[in-house]
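Here is the structure we will look at.
Of the protein chains in this complex, all but one are displayed in their positions.
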Amino acid sequence: MRYAMAIDTKKCVGCSDCVVACQTENDVPIGYCRDWVVEVMDGTYPQLEMEIRSERCNHCENSPCVRCCPTGASHYNEGGIVLVEENKCIGCSACITSCPYDARFVHPEGYVDKCTFCLHRVKKGMQPACVAVCPTKCMYFGDLDDPRSEVSMILKKRKWKTLIPEAGTKPHLYFLI
Amino acid sequence: MREEIIVSGRNNPLIDPQLHIWHWEIPLYLFLGGLAAGVLFFAALYTIRGRENDYPTAVKIAPFVAPIALTLGLIALFLDLHHKLYFWRLYTTIKFDSPMSWGAWTLMLVTPLSMLWCALHIKEIFPKWDWKFDIIKDVLAFFEKNKIVLAWIMLISSAVLGIYTGILFSAFNARPLWNTSILGPLFLASGLSAGSAITIWLSKNHAEKKRFAQLDLMIIGVELFLIIHMFMGFLASTQVQIEAANLFLGGAYTAPFWIFVVILGMIVPAILEILELRKFKIPVVIPVVLVLFGSLMLRFIIAYAGQASRWLY
Partner (left out) sequence: MIFFTESSIRPKYENEYHMNSRRQFLKISSLSAAGLIFGGGLLDAFANNLVKTNPSHFKGPFDFTRTPTYCEVCFWKCAGWVYKDENGRIKKIIGNNDDPNCNGRFCPRGTGGVGMYNDEDRLKTPLIRTEERGKQTFREASWDEAFDYIAKKLSKVKEEYGPESLALFSHGSGGKYFGKVLKAMGSNNIAAPSYAQCRGPREVAFIATYGQGINSPENTDIRDTKCLVLIGSHLGENMHNGQVQEMSDAIDKGATIITVDPRFSTVASKSKFWLPIKPSTDMALLLTWMNVIINEELYDKKYVQKYCYGFKQLKEHVQQYTPEWAYGVTTLKPQQIRETARAMANAAPAVIVHPGRHVTWYGDDTQRLRAVAILNALLGSWGRRGGYYNPEKASVPHYEIPKFPKPNKTWREALGGKYNLADLALASGLCDASMPTHELGHKIKAWIVNGTNLINTLPNQANTLKAIQELDLIAVVDTMPMEITGYADVVLPECTYLERYDSLRVSQGREPSIALRMPAVEPKYNTKPAYWMARELAKKLDLLDYFPFENLEDEIDWELQQVGTSLEEMQRIGVKRIKREYDDLYFAKDEDIEFNTNTGKIELYSTSLADEGFEPMPVFVQHPEPQEGFYRLIYGRAPMHTFSRTANNPNLTDLMDENTLWVNPKVAKEWDLKNNQEVYLENQDGIISDFAIKVRVTERIRFDSVYMVHGFGHTDKRMKRCFGKGISDTQLISNVMTDPIMGGTGMRGNFVTFRFDNKKEA
């Protein structure tokens, strides 16, 4: 079972609903965020192009953060989701430095925090909070190993890309382009 | 024009606008660790080669710096942790993929080792020292008999200590500036250089001073060689690496690096030591302090600049 998320950049309008929903669902303190929205614009007026992406931890298959964690707090959990066990984390921040996507941050309580793909919801058969709230329905989540899951089907249908594939992390966050 | 911006107002403390999560604690520890490694390495090396009496400072006196440096370094590391109460978790597991885990356990080995080594030579500093308890005297006698074995262990573990700090950084390929395998040997060399400098400073034996000055010159030569090749490597590599190298070739860290680390920390002391060897009288403290300063600045600048180098945005 390999959980992955696909985000359709053609439909995303950059409203940042995913950011607020994640904040209220996961009690992320104000001033911190587990996911964020990036706008990339190219060109000269009026020949312009724009891509909008909602980014978060990529839950990489070959994640540098799990590899470098000295206590095992960063670990692979169900479906390949990368989680941080608060009680094992010492706050050394090696994982933060090792993440090429800058997806992690230090929670005010001292441990390292990041997107968890809302595993607590996924276990109950629900979708992550960001996917469930997105008004443009541009986010898909599911099991890559299941050929009939939403995410597998959409990746077969559309062109996609991942961020910095050359970093070798094998991310599970796909952007439909 | 290309505009790449985060529109959802991400401003995670210590992460945005630029990663700055490791402050003075880490570079300070790396310096102290490297220094201790250098000192212990030479102590072990010359013990094994039976030259204890030729280089008495290196083998018996200089190692006293090590436990102090290591303890201070450990305190600095502890202060850096954000979840301090859980620090003991480091010692509940060993992760071979994590250089930090390696470091934690190596420190766990080297610190008591260095204290043991100092205990064996305590009479050099405090001639009237008495251990009072017999059990301590027996244990020390045991180690004194097996000193060569102890020296071998210390040789290897101090080398690991010296090199792992560089490997720690180079394992983080997310920071393009650190993503070079030259960093490990460079830090080891810098640590050995610092160790020799301390020995030169503390030594009262002219032959020893000369020997270590020669060693230090060689090591500085090696460091300069490594630095040049590090930059050659970056500039011939991918775009992010070129950008990382540019931090030192016109970017924000150019002046501090070349002036403090290379010129003041390596070239000037080298010249001074050459002059010393040519029988000019140079107060020994100058090149020593410059070498130590350069070693410390190397760690600081690499640590800070590394956090500024990135893949995205």
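To keep things simple, chains are lettered A and B as they appear, and every chain counts its residues starting from 1.
Quick note on the criterion: a residue touches a chain if its C-beta (ideal position, glycine included) is under 8 Å from a C-beta of that chain, and two chains touch if they have at least 3 such contacts.
Everything numeric in this text was worked out from a predicted model, so none of it was measured.
Check the options A:5, A:73 or A:133 and report the residue that touches the missing chain.
Spelled out, the listed residue whose C-beta touches the missing chain is A:133.
Which of these touches the unseen chain: A:7, A:38, A:52 or A:92?
That would be A:52, which touches the missing chain.
Over the whole complex, note the residues of subunit B touching the chain we left out.
Contact residues on subunit B toward the absent chain are 1, 3, 7-9.
Go through subunit A and note every residue touching the omitted chain.
Touch set of subunit A with respect to the missing chain: 10-11, 13-17, 19-21, 23-25, 27, 30-31, 33, 41, 43-46, 48-50, 52, 132-138.
As a working rule, only the chains that are shown with their structure count from here on.
Could you state the distance in Å from the CA-based centre of subunit A to that of subunit B?
37
How about subunit B: which of its residues touch subunit A in the complex?
Its residues touching subunit A are 1-15, 19, 21-22, 80-87, 89-90, 92-93, 95, 97-101, 103-104, 168, 171-175, 238, 306-307, 310-313.
Please name which positions on subunit A make contact with subunit B in the complex.
Residues 14, 16, 19, 31-33, 36-44, 52, 64, 67-73, 87-94, 96-102, 104-106, 109-112, 163-164, 166-168 of subunit A touch subunit B in their complex.
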